[in-house]
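Note that this complex is displayed minus one protein chain, with the remaining chains in position.
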Amino acid sequence: MKRGLAIKRGFTYLALVALAVVFAFPFVWMLSTSLKYDWQIFPREGQPFSLNLFRWPMRWGNYPRALETFPFLNYLYNTLYICLFNVIGTVASSSLVAYGFSRVRWRGRNAIFILVLATMMIPYQVTLLPVFILFRNLGWIGSYKPLIVPAFFGSAFFIFMLRQFFMTLPGELSDAARIDGCSELGILLRIVTPLAKPALATVALFTFMGSWLDFMGPLVYLNDERLYTLALGLHAFLGRHGADWSGLMAAGTVVVAPIIIIFFFTQRTFIKGIALTGMKG
Amino acid sequence: MTTAAAPPTRRASYAARAERRRLVTGLLFISPWIVGSLVFTLGPVLVSLYLSFCDYRVLTPPHWLGGENYRQLLADEYFWRSLGNTAFMFIELPLGIVIGIALAMLLNASVRGQPGFRTLFYLPSVVPVVASAMLWLWIFNPDPKIGLLNGLLGMLSTAMEGLDALLHGLLPVLPASLHLHLPPEIPWLVSATTAKPSIMLMDLWGVGGGMIIYLAALQGVPQHLYEAADIDGASSWQKTWHITLPSISPVIFFMVVTGMLGVFQYFTSAYIMTSGGPEHSTLFYALYLFQNAFQYFKMGYACAMAWILFLISLVLTLVVFRSSARWVYYEEER
Partner (left out) sequence: MLPRRPLLAALLLLALLPGCARREDPVPPGRTLITVWSGWTGHEQGYFQAAVKAYNRSQNRIFVKNMSTEMDDGKLLRALTAGVPPDLFFLWEPSYIGALAANNAIQPLDLFIRKSTLNLKDLIPGSINQGYYEGHYYAMPFLIDAYGLYWSKKAFREVGLDPERPPRTMSELEAYTKRLLSWERPGQLRRLGFEMPGLNLFMVLFGGRFYDPATKRITTTDPRNVEALAFYKRLYQIQGGAHRIDAFKQGFGEYNSANHQFFVGKVAMMISGQWWSSYCRKYRPGMDFGVAPLPYPDQYPGLLGTTYLGGNFACIPTESKHPRQAWDFLRWMQTYPAQLLFAQKMRGVPNYRPVLSDPSLTQGDRWSRAFGVVCQIANHPNARFFPALPVNLLYMNELDNAAQYGARGRKTPYQALADVEQRVQQELEKYPEYRIARRPGGKP
């Protein structure tokens, strides 16, 4: 029995490592390109096939050079600002709304929920002009408001997701709390939120990442270079007659590194913090 | 509160009041979404509906056409082409779900280095599109001396030939017609037949995002169920099928619906890498819509396309919703 378990473990590890290599490849490639000289990036003529990943000599100078191409610290600050508010707004508002659709029984709940889904069914290309005109009428063009304010009103995607998660939690928890005189908001904050930590952490991560790398939003709504974000800075490497590939990859690595680090170190939140021992008995 | 001897009317009015209280509570909770959608979503969406019945050239005021846009669409061969191309991509949906769940389960098992593995699997979703486009063009490059996939394929193919020759040499009894064979190169993005599968392959790299969601869902499966199943001597497969999957079925439902909507609106890769070619094989619905809206300045036409897509999405979502009663299990509603 023990040997069977060990073999099974072994296979699991093997599968994990193989898959990890496959999945990590795009990032490794990006990293390797960021350390190359221009003439190393594209394979030379007549050479046989090779993976062309890490080559010597390495051009570490790509990194300081890339970070000087655009005002990195400035853009970093701006991006952090936008992301933080986005995350707070989305998590807070989407949890509230999702709670209303899942843990409170009221008439017409499911019908209105279909409406929420319906808003995801219109391709954004046709609403972007009216939305832009709307923001212009509000006088928000050129500021961060179009990028931050809508986050505080819930996002259909995350509302849907959190609703599903909230619905996996037993109803008896809420019932017991209600009997004890707890308000609905209290139930959300004190009971549901701790249990749904992995889900909320996922929402926070996705929102953060989406906002961090968002290019279209800042491109369209911002006209002042002092307000630009990191994603816009990345695109500065793409010229019309040629791109600075190694610089782009170096900047790209620096830009996505925070996400990777945050993700790696907050893994615990993605795992349940407390064990659900079950509500029976 | 004893209600045993209370008259029916009072009980009924109590129930009615409680129901109204719940209604108010529910509406209060969803009020942010109501306000937000009224302000930011409803207006633009209704405008796009109106525009779908107009000739709107973007820079001049629209004028009413009635159903002309819709009539033209139905006669437009690119409309049907793009619909077909998009429908083809539906194959990716079950693939992505199965792989995502499998990965999540793999990573949920108690193995060492979980945070590391999870991070590695999630990495492709994090690489910015502007960088990955170049990466993929290299991966899919048909020249076996350059492109990653065809390079590997070339090596594998030669190895296969060697193996084949060896087998035939060792076992002369093997019929001459039986051969081990691997194509030495595949045209990937260049040929109309392989372009869409190539894009699907590229998308599957991003399955790490779904994996995260399934991982979070797996945390909510009650441990005691597994323990009880172990006592009953259930196999891994049985545990998965009867405990794990039903417990995370609400989340699977979410992934099915959002995945479906995602397939309908599939756009970015084709826009950046193939521009709808070769021979329109990657002209997806949303790409054709984009071209009409922003390149041909036929915004009214594009809005009509959007609303047809909306209707299709709505119908299919309702179908999935209806079917969910049979396979989705909500703990909350027990």
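Order of writing sets the chain letters: A and B. Residues in each chain are counted from 1.
What we mean here is this: a contact is a pair of C-beta atoms (placed from the backbone, for glycine too) under 8 Å apart; a residue touches a chain by one contact, two chains touch by 3 or more.
As the structure is a prediction and not an experimental result, all values here were calculated from the model.
> If the full complex is used, which shown chains touch the chain that is missing here?
When the entire complex is considered, the left-out chain reaches A, B.
> Please pick, from B:Y70, B:Y226 or B:F297, the residue that touches the omitted chain in the full complex.
If we include the chain that is not displayed, B:F297 is the one touching it.
> In the full complex, which of A:E184, A:D214 or A:D244 touches the chain missing from this view?
A:D244
> From the list B:L83, B:L135 or B:L189, pick the residue that touches the absent chain.
Within the whole complex, the residue contacting the unshown chain is B:L189.
> Of A:M58, A:I112 or A:A236, which sits in contact with the chain we cannot see?
Only one listed residue reaches the unshown chain, and that is A:A236.
> In the complete complex, the non-displayed chain touches which residues of chain A?
The list for chain A reads 38-39, 41-45, 71, 74, 77-78, 80-81, 84, 88, 128-129, 132-133, 136, 141, 144, 216, 219-220, 223, 225-228, 232, 235-245, 269.
> Residues on chain B that touch the omitted chain in the whole complex?
55, 57-60, 141-143, 145-147, 187, 189-191, 277-280, 291, 294-298
Everything that follows uses one rule, which is that only the chains that are shown with their structure count from here on.
> So, what's the distance in Å between the C-alpha centres of chain B and chain A?
Distance between chain centres, rounded to whole Å: 17 Å.
> Within the complex, which stretch of chain B touches chain A?
19, 22-23, 25-30, 32-33, 35-37, 39-41, 43-45, 47-48, 51, 58, 103, 106-107, 109, 111, 114-132, 134-135, 144-146, 148, 151, 154-155, 205, 208-209, 212-213, 215-217, 219-220, 222-224, 247-248, 250-251, 253-254, 257-258, 261, 264-265, 267, 286, 289-290, 293-294, 299, 302-303, 306-307, 309-310, 313-314, 317-318, 321, 330-334
> Can you list the chain A residues touching chain B in their complex?
The contact residues of chain A facing chain B are 9, 12-13, 15-16, 19-20, 23-27, 29-30, 43, 47-51, 93, 96-97, 99-109, 112, 114, 116-127, 129-131, 134, 150, 152-154, 156-157, 159-161, 164-171, 184, 195, 198-199, 201-202, 205-206, 209, 213, 215, 231, 234-235, 238, 245, 248-249, 252, 255-256, 259-260, 263-264, 267, 270-272, 275-278.
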